[in-house]
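Note that one protein chain of the assembly has been removed; the remaining protein chains are unaltered in position.
Each chain carries a letter (A, B and C) given by its place in the written order, and its residues are counted from 1.
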Amino acid sequence: MTLDVRDLAYAYPDGTQALFGVTLSIARGERVALLGPNGAGKTTLVMHLNGILTAGHGEVVVAGLPVNKENLREVRRRVGLIFQDPDDQLFMPTVREDVAFGPANMGLRGAELDRAVVTALEKVGMADAIDRPPHHLSFGQRRRVAVATVLAMDPEILVLDEPSSNLDPASRRELATILRSLDVTVLMVTHDLPYAMELCERSVILSGGVIAADGPTGEILADGDLLAEHRLELPYGFAVPTPPARG
Amino acid sequence: MTLDVRDLAYAYPDGTQALFGVTLSIARGERVALLGPNGAGKTTLVMHLNGILTAGHGEVVVAGLPVNKENLREVRRRVGLIFQDPDDQLFMPTVREDVAFGPANMGLRGAELDRAVVTALEKVGMADAIDRPPHHLSFGQRRRVAVATVLAMDPEILVLDEPSSNLDPASRRELATILRSLDVTVLMVTHDLPYAMELCERSVILSGGVIAADGPTGEILADGDLLAEHRLELPYGFAVPTPPARG
Amino acid sequence: MHVPDGFFTAPVAIGAGVVAAAAVAVSLRKAKTELDDRTAPMAGLVAAFIFAVQMLNFPIAAGTSGHLLGGALAAILVGPYTAVLCVSVVLAVQGFFFADGGLTALGINVVLMAIIPSALGWGVFQLVTRVARNRASVVAGSFVAALISVPIAALTFAVLFVLGGTAPIETGAVFAAMGGVHVLVGIGEGLITAVTVSSVLAVRPDLVYGARFLTKPLVLKTATGEQVVEPARPEPVKPLRPFLVGAVAVALVLAGVVSFFASSSPDGLERVAEDEGFIGAATDHAFGGFALADYGDVGGIPVGIAGIIGVVITLLVGGAILWSVRQKTTAA
Partner (left out) sequence: MKGLYRPGDSPIHRLAPQCKLVAVVLFAVVVVATPRERFWAFLLYALSLAAVTLIARVPVGYVVRRLAVELPFVVFALAIPFIGVGERIEVMGVSLSVAGLWAAWNILAKATLGVAASILLAATTEPRALLLGAQRLRVPQLLIQIATFMLRYLEVILDEMRRMKVARESRGFTPRDVRQAPVLAKSAGALFIRSYERGERVHLAMLSRGYTGTMPTLTDDRAPKTQWAMAAVLPIVASAVLFVS
């Protein structure tokens, strides 16, 4: 079992409770979409998966390791997290240094490190910006660099918090292609239901801090009442196609 | 003519030139989508429309007033701008104060001010959060409050930089309904082509700092080659429907 | 260096208060030429940065520590008048919101930490950048300006202390402690100022008031091809010649006064200590809060001379840097 969340509850320091007992398991190699209305607790849940927030109640187990102080380093090496806001992710003076940061912490050096950086940036189409300061990029460019910083670390589990927002349509598709080509477990938060359909065989609806539904994406998206209940709906002009073969 | 941009060129202080001569006019009451790849200069263009950036070359005229030092106040009263990053938009300690900020600067006080604040928050479904600090909201909730801060000012021209990103699908549709119900000129930057189709009768493609296409949305979205050239494409499962009647 | 209530006699506190109020009033008038609605937040950031920087106490020598002043940095980033305002605001906020620095000593603190470092720092910076107008000179000028501003501020403290300190301490010891040690603080201040200015210069040259770069020409892409046009430029900044002259004059007068007091027999205001050796040793602890090394009369240097040595070292280092910058530009 690669990712295992049991009875997770969490309240922010100001008293707002965001999670009310979430239980979820994701097997190795699965690609799962996490859907739900604004304020449902998706980001809060995701922040628990690599120990940025620590469980108020319940536990999170990653690849057999409970997420706690001792295992934090190991857990973070395995779980790559792409934040909802790229500004939370980028902090070095240049794009190169920012992408190199993770792999360098894992011990990569010299030519090997350079290669990892350039490869990751090429995947997201940002190799040209390698020497620019990240905070001088456009929003979508920053998101792409943020994705590269995590890809460069070669994680086993990839957790993405709305990776496709602010991306232009071509980059969105390219990201989907990258995700499909990687042999990793993926948990992706998204409001873009067609994108979830395209990429993930399984979907989970989180609403009001609890899991409201969990099943094959096709079935969930076909259940109009369920969607409507959780402020989800298929967009204008969208017709549910037959799900593509896994690849 | 409500919005008129002529030969606009702009370089950021670090030397990156983002606009290379943009000419664009939008008539009163039109709803125009601004499309284009990441880094095309959309945000840069939009920031010129209410004088946040000042033209390096060329000029911007809003409702007959050239955007310059003298007219700045008047121009900003007329042009409401919703930023791409909600964190740039929200700065007061509570949601209430944040939404009240604009109308208060325009002279509203007391019960009238309260009414404007509550109405705007109700439109975006955030009336419950009125006394919470904006930076303790979820990303999508922040974006909704950001929209409310501008709606509360009742602008004549509404410029939105990717308003739908990070919104859950229902909020996205609600925003579209609000925009359709207002009697304002709208310029909306978006990467969501179906959304543009649904809401705007005209689309402009900005690419590499110049206007690459300008015409009815239906025609532009039907031109696959044009779209592909500028990293735009219709999403998975989308079939161009007949455009809805204006209203 | 935040002076609390009751540290100086009333005449000094009031006198400094008047000087501070006058300087702030002048700065308020003049700052309008430096600030527009885009640079106002810069003033706020500089104030916040100085606030943060002043909280960082760093070790100097022998278990003592000091903190940065930030006045020169502020002058270079936002101009001298705005800088006076920024640092004054920092001091007022520290006094009223954080209970740091006495409310009745606000005038003294403004003189010591806002007016002197900003005015002097700007003057020196102008001198250096006048020699050569390029990036290297801006960075070097920042270093020298910050370096010099600190010991001079410290010596001003000593002068005020001699004039109206409430503690009966031997004059020479005060000068030695303040002057000598603050040369070291000045080096730290110089380094941090230079690094900050150069990193701002690298990505946002438009933000460095003392070095508004020429903007690059713009390219227009039209149907007929590309065309190069000159960008609209911000209005040129007026040179502040009178300010420069004033700052240098103040520095000279200060140096003169300081040397006079330091070298003359200290019994003008206080009696000579009975036990010189004892004083020298105890001063370490006395000025622990100000950061001081055992500089005093160790190694046979008469305490009164130490202050002058501080000034001289500062001027020498500054001169050397100035000279090397000049060499660089004539060679180029």
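By definition in this document, a residue touches a chain if its C-beta (ideal position, glycine included) is under 8 Å from a C-beta of that chain, and two chains touch if they have at least 3 such contacts.
This one's a predicted model, so the numbers in the text were calculated from it and none came from an experiment.
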item	value
Which displayed chains the unshown chain touches	A, B, C
Touching residue (missing chain; options B:T2, B:N50 or B:Q141)	B:N50
Option from C:L85, C:A119 or C:V150 whose C-beta touches the chain left out	C:L85
Of B:A100, B:A116 or B:V145, the residue in touch with the unshown chain	B:A100
Interface with the unshown chain - residue positions in subunit C	4-7, 10, 13, 24, 28, 31, 35, 37-38, 40-45, 47-49, 51-52, 85-86, 88-90, 92-93, 95-100, 102-104, 166-170, 173, 195-196, 199-200, 203-204, 207, 270-274, 278-279, 282-283, 285-290
On subunit B, residues whose C-beta touches the chain left out of the figure	47, 50, 52, 73, 76-77, 79-81, 83, 85, 87-89, 91, 93, 97, 100-102, 104-106, 109, 113, 135, 149-150, 153
Touching residues (missing chain, whole complex) on subunit A	50, 52, 73, 76-77, 81, 83, 87-93, 97, 101-102, 105-106, 133, 135, 149-150, 153
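Convention: only the chains that are shown with their structure count from here on.
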item	value
Leading chain pair when contacts are tallied as C-beta pairs	A-B
Distance from subunit C to subunit B - Cα centre to Cα centre, in angstrom	46
Distance between the centres, which are taken as Cα means, of subunit C and subunit A, whole angstrom	49
Mean-CA-position distance for subunit B and subunit A (Å)	27
Multi-chain contact sites of subunit A, meaning residues that touch two or more partners	133, 136
Residues of subunit C whose C-beta touches two or more other chains	203
Subunit B residues touching subunit A - in the complex, by the definition given at the top	12, 14, 16, 36-40, 42-43, 84-85, 87, 132-133, 136-141, 144, 162, 165-173, 191-195, 197-198, 228, 231-241
Residue ranges of subunit B in contact with subunit C within the complex	7, 9-11, 13-15, 17, 20-21, 54-57, 208-210
Complex contacts: residues of subunit C adjacent to subunit B	203-207, 215-216, 218-222, 229-232
